[in-house]
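What follows is a single structure, written as structure tokens, with notes after it.
Of the protein chains in this complex, one is absent; all others appear in place.
Presenting subunit A:
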Amino acid sequence: MSAILTVDRLTKTYAGGFTALDAVSLEIREGEILALLGPNGAGKTTLISAICGIVQPTSGRVTVGGHDTVTAYRSARALIGLVPQEINLEPFEKVINTVRFSRGLFGKPRDDAFLERILRQLSLWDKRDQPIRSLSGGMKRRVLIAKALSHEPRVLFLDEPTAGVDVELRRDMWEVVRQLKEDGVTIILTTHYLEEAEAMADRIGVITRGRILLVEDKDALMRRMGRKEMRIELKEPVTRVPQALEPFGLTLEGEGRRLVYAYDRQANRTGIVRLLTALQEAGLTVADVETKQSSLEEIFVGLVKEEVTP
């Protein structure tokens, strides 16, 4: 896939001297979903704002669809849709009017049939004539998405689209995002819900303290950095890990009823067979065995922790 958006050494230093973005470079491939993860204040929203023209970068260059966001800002911005983190909407305006306004603002002629399709897709069509202040929080978020999509962008930024949204609505929103991807929209998603990134993203980017730590294919990242654990339930509890099992680095949990063995799935020898043999030799009876892959959340926490305490 070719890159639809390139960020080259983008830096933002505020007047007070705080560097929110430190020479960030990034390539977004056409049609993908990239989840940008990072702790609070990592620079996720600043990065999006700098790309979209809301924040003026100190240095660096951004191109969207080959158009420079400074020298050819009209062509570049026309390709971008932005769903901000906060629910920023005109409370007294009707849904349809605010969506029409967004389309016009981005230079597109009125097309009620297209807007109807978007509003139906987002389950907003029945509410088109309602003032925004009468909608629920989840519906307001959908209005933000409808506004961002109203000018048919090729790149969509979703800045924490499911923050404060209940579980059911969050899953609905994921469905909307998947549908957009199917329609060929490139999506850059920031989120605090790592489960969300794990469920939807093709690639994961991790940003902290204004620097990109990594951008990698999600599955490859989870394979590379994810650890696997084998949990061995014992029939009879033990007070300590038997001496013969110490080389395996086991941890004892569940009031002495569970031994946990962490291993690298990609290693030539995982040590599982040796461990099971050693358990038998030590006279322990195994009641049950289960394995667990570490989640993206655990990988993310590990990465950010490493960065904070090098």
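In this text, contacts are C-beta pairs under 8 Å (C-beta built on N, C-alpha and C of every residue); 3 or more make two chains touch, one makes a residue touch a chain; residues count from 1.
Keep in mind that, in the parts below, contacts and distances are computed from a predicted model.
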Field: Complex member absent from the view - protein name from UniProt, among "Tat (Twin-arginine translocation) pathway signal sequence", "Acyl-CoA reductase-like NAD-dependent aldehyde dehydrogenase", "Integral membrane protein" or "Transport permease protein"
entry: "Transport permease protein"
- line: Contact with the hidden chain, among A:Pro91, A:Gly137, A:Pro237 or A:Gly254, goes to A:Pro91
- prompt: If you put the missing chain back, which residues of subunit A would it touch?
  reply: 14, 49, 52-56, 73-78, 80, 82, 84, 86, 88-93, 97, 100-109, 147
